[in-house]
Structure formats: C-alpha cells, structure tokens
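Presented below is the structure to which this report refers.
For this depiction, one protein chain was excluded, whereas all remaining protein chains were kept in their positions.
Chain nomenclature is as follows: A, B and C, assigned in order of appearance, with residue numbering initiated at 1 for each chain independently.
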Amino acid sequence: MKSISKLFVSSPHTRTGLTTNQVMRTVCYACIPGIAAQTYFFGWGVIVQALLCIIVALTAEAIILSLREKPVRATLADGSAMLTGLLIALSIPPLAPWWISVIGVSFAIIIVKQLYGGLGFNLFNPAMAGYVVLLISFPVAMTNWLPVQQVMTYDISFLDCVSSIFTGFTLDGYSVTQLRIAVDGITMATPLDHFKTQIDLGLTASEITASPIYGDYGGTGWEWVNLGYLIGGLLLLKQGVIRWHIPFAIIASLFTFSLISYSITPDLSLPPMISLFSGATMFAAFFIATDPISASTTIRGRLIYGAIIGALIFMIREWGGYPDGVAFAVLLTNLAVPLIDYYTKPAVYGHKAKV
Amino acid sequence: MTEYFLLLVSTVLVNNFVLVKFLGLCPFMGVSSKIETAIGMSMATTFVLTLASMSSYLLNTYILQPLGIEFLRTIAFILVIAVVVQFTEMVVHKTSPKLYRLLGIFLPLITTNCAVLGVALLNVNAEHNFLQSIVYGFGAAVGFSFVLVLFASMRERLAVADVPRPFKGSAIAMITAGLMSLAFMGFAGLVNF
Amino acid sequence: MYVLLFALGALIALTVVFGAILGFASVKFKVKADPLVEQIDNLLPQTQCGQCGYPGCKPYAEAIANGDDINKCPPGGESTIKQLADLMGVDAKPLDSAHGQEDVKKVAFIREDECIGCTKCIQACPVDAIMGASKVMHTVIIDECTGCDLCVEPCPVDCIDMVPLTDTNWKWDALAISVKNIN
Partner (left out) sequence: MHSELSLIEQVKSGKLWDIPGGIHPPERKSLSNSTKIDIIPLSPFYYVPIKQHIGNEGKLLVKVGEQVLTGQPLTDAIEGLSLPVHAPTSGVIKDITPHVSAHPSGKPEITIVIESDHKDTVFTTKPIKNWQTSEAASLTKHIQSMGVAGLGGAAFPTYVKTNPTKDIKLLIINGVECEPYITADDVLMRYFANEITQGINILQHMVQPELVVIAIEDNKPEAIEAIKLAVKDQDTIEVRVIPTKYPSGGEKQLIEIVTGQEVPSKSIPADIGIVMQNIGTCFAIKEAVIDGKALIHRVVTVTGESISRPQNLWVKLGTPISDLLTHCGLVAEQDQRLIMGGPMMGFNIMDTMMPVVKSTNCILAPSEYNLPSFGVEQACIRCSLCSDACPVNLLPQQMLWYSKAKDHEKLEEYNLADCIECGVCSYVCPSQIPLVQYYRSSKVEIKQEKEDKIKSDKAKERFETRQLRLERDKQARLLKHKESADKRKKALEKDGNAKDKIAAALARAKAKKASTGETAPISADAQTTNTQDKVAAAIARAKAKKQAQADSETTATVSSESQDSEVGSAEAVEAKSAEQIKKDKIAATVARAKAKKLKQAAENKEQGESN
C-alpha cells in the first residue's frame, strides 16, 4: 500500500478541466480566422507584427517579473502576455515601424499591467491602453493603413513586409506612404477615416459609400476581417471562454444608435451595417471588451458595460476626433467598471424575500 | 438651449477640469480613497463651484467693473470663494458629522482648490454671461465629481491589488490618473467649443 | 486716487457683508462636540493594560482624538491600527515597539497554592476580574480577564502567570494553501 495523503486541503476536492492558461490560449487560437482574413487583405505585415509584438510582450513581462522576484517561467506560461502582444499587433497598421510595436507593447505590459500587480490586477485593458498611447503619440504612423492588397499598385512579399517594418522601406525601396497610393492614384484611408474626412468635405453618405473602399456591407476587406473575428468570437462563446453578454450588448447598442442616427440623418451618418463591419468593431466586441480582468463581472454589469462601450464607439465615430473610437471606448468604460460592479451586485439568496 | 447643453457636455467630458485642464488635482488625489467620501466631496465641491462661479460673476459684473477695479479680481474672488467654502463647511459639519470628519482637511482646502478660482477666472476670460457662468461652473463641478467618483471606485480596487512596493499608494494612483486622462483624450473633438 | 478709495471701500464693504453672513451661519449651524472619542474607544481592545502610556483605553482614545499617534496599542495590533487609520483618515503605520509587541492572547492564572491572599492583584486589576478576599486565596475569572498583565507586578510572591489562551475557533488552517504553492 502506498502512502496516504496527509496534505490538508479544504473541499471541494476536484475541479473542472479548463485552466487560465487554456483560456488565454483558446483566445489566441480564436483569433486565427480574423488573422487569416487580415493577412489576406493587408499582407504578411500582420504576421510579422504579431510575432514581433509577442516577442516584445514576453520579454517585457519576463524582465519585470524577474525584477519583482516572481516566478518567471510559470507566469509567462499563463499566456496572458502573449495575448496582449497579439491583440496590439492586430490593432496597429501592418506596416507600422518596429519601434511603434515595441513602445506600445512595452507600455501595455509594463505600465498598464505589471505596475498594477500583474495578471488579474490591472484596471485597464493593457492592449487598448498601449494602442491609445501609440495613437496619441504617433497619429500619422498609426493611421497608415495600407489599402487592401487587391487594389494596391504594388505586390508586397513577406520579405518586403519585414524590411518595411524594420527599415521603413520595402526591398524595392518604396516607403509606406508610396505604398498607400492605390490603383487610381489616390491615397487610401480606412473606410471609417475616409468617411469622416469626406463628410467634413460636405459629401453625403450615399456619395461616400459609393467609393470602392466600401464593400457589400462593410469596408472592402474589412468586412471579411470583421467576419473572421465574428466567427472566432462565436467559437469562444461555444467554448465557454467568454459569455454572450458583453459582445451582444456592444453590437446591439452600436447598431441601435447607428440605426437611430441613420434614420434621422441618412445623409450624414454611417450606415449601421458599415458601422458594424468596419474598423475594429467585431474584434473589440469579442476579443477586446471581453477581457475579463478589466470588464465588469456581474451579469447586469456586463450588459451595462457592453452598452456603454457601444454607445461610446458610436459617439466617438460620429462626433469625435478619431475615426475609430473602439480603443477609447473600451478604456473609458474600464474606468467605470468598479463603479458598475459596485452598483450591480445581484441579490443574494435570502435577501430578496423580505417577509 | 443647445448651446448650453453643448457647453455642459464640453466642460464635463471634453474639457474635463481634472483630466484635461489638470485643475483641482489636490482633492482628486486626496479624497479618493473611498467612494462614500468621494461622493461627499463631489457634492460639496459642486455646491461650492456653482455658487462661487455665480457669485464671482455677480461680483465682477456689478461691483468690480462699474468701479473700474478689475485689478482686484483675484483677491475679491478668493474672498468670495473662502466665504462660500466656510459656509459649506459649517453646513456639512451640522448636517453630516461623519462626512465632515471623512473630508477632514480637504473641506476647508476647497478654498485653495484651483478649480474654483479657475472657474471664476475662466468665466471672466471667456466672457460668459450669467447663465453661462453657472452652467460652466456646474459643468466643471460635474466633470470633477464624475472623475473623482470613478477614480475613488478604482482606488478601492487598487487598495487590495498586488502593486509592486515602490508604486504602492500615491504612485499607482498618479499612474491611474494619467491613464484616465489618456482615456479622456478620446473625447477630444467631440464638441468644438 | 479715487480708484484706490473705491477699491478700499469695496473690499471693506465685501468683508463686512461676508463677515455678517459667516457670523450668522456660525450661530445657525452650531455643532456640539463630536463623538469621535467614543468611536475610537470602540475600536480599542479594552484590555485597559496601559501599555500605550495612558491609564486605560478611554484616556488613550481621548489622546488619539487630540492628535496622539495611533500605533501605541500592542494588544490591538495591526488590525486595530488599520481600523484607527481608516477612522482618522491617516496612513496606517507599524506598531510603535516602544510600547510593546503584539502577542498571542493571554490570561492571568494564579497558582493557587502559592497565593498568600494579599489582595494586591485585586487592586491592580482594571476590570475587577480577580476574586478573593484578604488572607484567602484569589482566583482569576478567565472570561473577564483581558490579559493586561497589570496584576503580575504587584504580586509579592510572583504566583501569577500569564498563560496563552487557546483558540476556541479553528481557523481552517491556511497553511495548507501555502504548502500547495511551494510544490
């Protein structure tokens, strides 16, 4: 007979299979459809950025952990740093210079995550805080989105991307600005950016959306990217990694506000479908806002949290100074999370019925 | 009407006194460790700010300007503010001793809250009329209260977080305030006022 | 010149008006002494041991209300300091070791065969937790004893011991968790 365990443990004596590491890894895997679509439309830069960001994230986390004298290997294995890196990589323009990624990811990991105590303690979504810092500090580089590959003048290879990210020029010596000249010789912007500038120039919505950068129901290419993230998000839902409340609330609230606005001023507002399938809407709804640490935890709280994000995205896109308000919306709502949680505590058993 | 509404939105969100104009940071850092205290402070400050911007407008328009003694503006405003604060302190002391103690030194310190004098002076600079002054003062106060309460609720969570020792306490609170300010930049351009 | 007079006049007038308002308010909103001492006293452990340098908990509470340090109470330990810090709105600081250290809870125990019945300990006990009369053996009422230590010194025959109080509540010994972590 072998030994009897003398270890004192409190009940329960068992648990389910899903671990935190698996949760993080599953989220990374669920990004794959979106990444695939993004790579297809925006080139290999996406993959290069993803690798770069993940490496930076892991390095930054490892340095801070060793400074804090915490177990490095075990903590890195939880996958949270990798996920943060990946999410930032997917948010920034694929051909953004390498130092942009390094600054953004380091800020996210060091300031926003580790200074608050590491995994589980951060109040803000690290990826979005990192992104916002970049957006505010380097507005030009951060809005340098390439047009979708299919309308580009130049074909760029994997090595072109690597070269462009690290030196600023492709192997053939083109700069990113040159690459952005599309087939018809006009500098291409993202659909949301384009819409904003054109509206300011006095065009009506229907005139603007006639441009080739808008597809059937979203921006050209962007609609597929969003669809990819939607599929990935549904997979996460099915796996039980995220709950439906937050994505649903975001999409519903954004759609409702767009619809109202569109039905009142159809000439000045983005059509609701384009709103949903452009920019980072789906990415935010399923992958960013659902970050459990910085999101609300009660059921009512999650619905409120999502609804506020949706409303803020709409507000910033419609009236604000930035074309895509996703990152700001998430950060702003992160601010309110402790308050939301505080006021949406569910009624505990035995406290409802006051006889 | 729209104009006043936009002025309000602008002062609350876009030109938030704390996070964008960086006024009133002392009570923002000092009275934000508990939600209840923060709410109390918010109410006291709202009261003081609105009243102070109103009375300073009256003082400026009906006493200082007709007499041509605008150079006394700062000293006169401070006088008004001090009186309003003192008055508020007495009221709070009477009505809510608990809040009075929780606010402690910060209640009299509203006097030196630069947001208060800031509102009064900015009102003059922007040549707001009476109603605008009130809305501006009130908006500033609401913006202050809004971020103060949010900040307090976040700090309650921070209190139990595993923050590295050098960053514990005020340091991490400052960083949080910075990140809040970062988030508020999202409102930039929302209302052009 | 006139401007100067105006300015002076205006300032004086303002001061008078505002002074009147404040004067009125101070009468109207007069407040009696605040119940802070009571609240502080409620947080103190009431051992009445005097290790803080005051004769009992109430006097220390008064002293705190008047600005004394909050870290002079060893029986209360860190938790009391934390609560006091919350109440007073100041930062918690570590226990002032000049006043002793936090210790396990103890009660006095009289070795009864050695007791000569001098009643000195009875006079020393701040909470009347020792029973006995002159020339007869004394005993400690354990439930009433606060473990303040004040009876040990006066005893001429050193028959009083401070024995650690066994915890009645088992605390689900959290040790096991840390054991798990190491593995």
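Note that in this section a residue touches a chain if its C-beta (ideal position, glycine included) is under 8 Å from a C-beta of that chain, and two chains touch if they have at least 3 such contacts.
Keep in mind that what you see is a predicted model, and the values were worked out from it rather than measured.
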Could you list, sorted by label, every displayed chain in contact with the chain left out? A, B, C
Of A:P12, A:G173 or A:G202, the residue in touch with the unshown chain: A:P12
Chain C, residues in touch with the chain not shown (by the definition above): 41, 44-51, 53, 55-58, 74, 79, 97-101, 123-124, 126-129, 143-144, 146, 149-150, 152-154, 156, 167, 169-174, 176-177, 180-181, 183
Since one chain has been left out of the picture, which residues of chain B touch it in the full complex? 157, 159-160
For chain A, enumerate the residues touching the unshown chain of the complex. 1-20, 22-23, 74, 78, 80, 118-121, 243, 292-293, 295, 297-299, 341, 345-355
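One rule holds for everything that comes next: only the chains that are shown with their structure count from here on.
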What pair of chains is linked by the largest number of C-beta pairs in contact? A-B
Hey, how far is the Cα centre of chain A from the one of chain C, in Å? 53
Could you put a whole-Å number on the gap between the CA centroids of chain A and chain B? 34
For chain B and chain C, what's the span in angstrom between their mean Cα positions? 38
So chain C residues touching two or more other chains come to none
Quick check on the complex: what are the chain B residues that touch chain A? 35, 149-150, 153-154, 156-158, 161-164, 167, 172, 175-176, 179-180, 182-191
Residues on chain C engaged by chain B in the complex (per definition of touch): 3, 6-7, 10-11, 14-15, 18, 21-22, 25-26, 28-31, 34-36, 89
Chain C-touching residues of chain B, taken from the complex the two chains share: 59, 63-64, 67-69, 71-72, 75-76, 79-80, 83, 86-87, 90-91, 93-94, 97, 100-102, 104
